[in-house]
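Every protein chain of the complex appears in place save one, which is left out.
On to chain A.
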Amino acid sequence: MPPIKDKYTIHSKAVVCQDVELKGDITIGAGTVVHPKAAIYAIAGPIVIGQNCIIEEGAILVNRRKEVMRVGDDNLFEIGCRVESPTIGHFNTISAKSRVHHTVRISSFCVIGIRCLVLPADDEILPDYTVIYGGSTSGDAAGVDAVVERRVWSGRGKVQEADLRRKHAEYLREMLPKFNRVRRGDGS
């Protein structure tokens, strides 16, 4: 495997902290916030992150495939989650400590619950408004719930949630640079 060539394209309106591990070809869109201690690894192919996403501490985004990993707009990656999905739509919530494997593609308005492990054997596309949540209280040794429940969200309240997500990102864009060094892209 050839050495990974680093190329970071960070929009001038994005807030990416200095203490973030980036590898490979990464594009980060306007208004996206990447907390310190997050990690984005474009190992095989590039990663393109859309607008107004929030990537919290300890979150890991990995692209293991050749093709571009596309992350849409207004997604929230909570603390300690690990996502390898090749495509992710808009307004998704990946909750804390959950793990999503590269066999899953996520559409829009999906919620992966806390500590949930999404690992289907075959490639799968989660339809819009899918909610995955831990059914059992007993996790395995790795600290994730392998047995998960699945529901379809009615979508009621999504406007309010979207509004909240926007405000969340807006607040972080204002506050994070006050306490953290911010990384700039290659271009700027």
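In this section, a contact is a pair of C-beta atoms (placed from the backbone, for glycine too) under 8 Å apart; a residue touches a chain by one contact, two chains touch by 3 or more; residues count from 1.
One rule holds for everything that comes next: contacts and distances are computed from a predicted model.
Novice: The hidden chain: which UniProt name fits, "Translocation protein sec72", "NEDD8-activating enzyme E1 regulatory subunit", "Dynactin subunit 4" or "Serine palmitoyltransferase 1"?
Specialist: "Dynactin subunit 4"
Novice: Of A:Ile10, A:Val71 or A:Val111, which one is in contact with the hidden chain?
Specialist: A:Val111
Novice: From the listed residues A:Lys37, A:Arg105 or A:Lys158, report the one that touches the chain absent from this view.
Specialist: Of the listed residues, the one touching the omitted chain is A:Lys158.
Novice: Pick out the residues on chain A that sit against the missing chain.
Specialist: Looking at chain A, the ones touching the missing chain are residues 73-74, 90-91, 111, 113-114, 131, 133, 135, 149-151, 153-154, 156-160, 162-163, 166.
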